[in-house]
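Just passing along the structure, written as C-alpha cells.
Omission of a single protein chain aside, the complex is shown with its protein chains in their original locations.
Up next is chain A:
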C-alpha cells in the first residue's frame, strides 16, 4: 500500500491541516515509509486467529442510566477562544 501526492493533499484536507505544495513530496515519502513499516505485519500468518480487541479477557463495561454529570457550562467553555452566554463562538459556518 502506498500513497501518491493527490492522496496526501486529500488526507491533509480531510484532516483540516494546511499543507503547502512544497511539503507534499516529503510528506508523501514519510507516509509511504510509515506504511511500508506497518506492512511488515502482513508477513505474519494470522489465518484462523480472532482479532484481539483487548489485552485482557473482558467485555465492555456499561453505565447505569442516571444523570451524574453536567451542569457546569462555564467550565465547558472555559478554554474556548471566544464564548458568549456559555455558547461557543466559531467563525460563521452556513450551508
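The rule we apply is simple: a contact is a pair of C-beta atoms (placed from the backbone, for glycine too) under 8 Å apart; a residue touches a chain by one contact, two chains touch by 3 or more; residues count from 1.
Simple rule for what comes next: contacts and distances are computed from a predicted model.
Trainee: For the chain omitted from this view, which of "NADH-quinone oxidoreductase subunit F", "Cytochrome C biogenesis protein", "Protocatechuate 3,4-dioxygenase subunit beta" or "Aspartyl/glutamyl-tRNA(Asn/Gln) amidotransferase subunit B" is its UniProt protein name?
Mentor: "Aspartyl/glutamyl-tRNA(Asn/Gln) amidotransferase subunit B"
Trainee: Just name the one of A:20, A:40 or A:59 that touches the chain not displayed here.
Mentor: A:59
Trainee: Touch as defined at the start, partner being the missing chain; which of A:6, A:33 or A:86 qualifies?
Mentor: A:86
Trainee: Write the list of chain A residues that the hidden chain touches.
Mentor: Output for chain A: 10, 13-14, 16, 53-54, 58-71, 73, 75-77, 82, 84-95.
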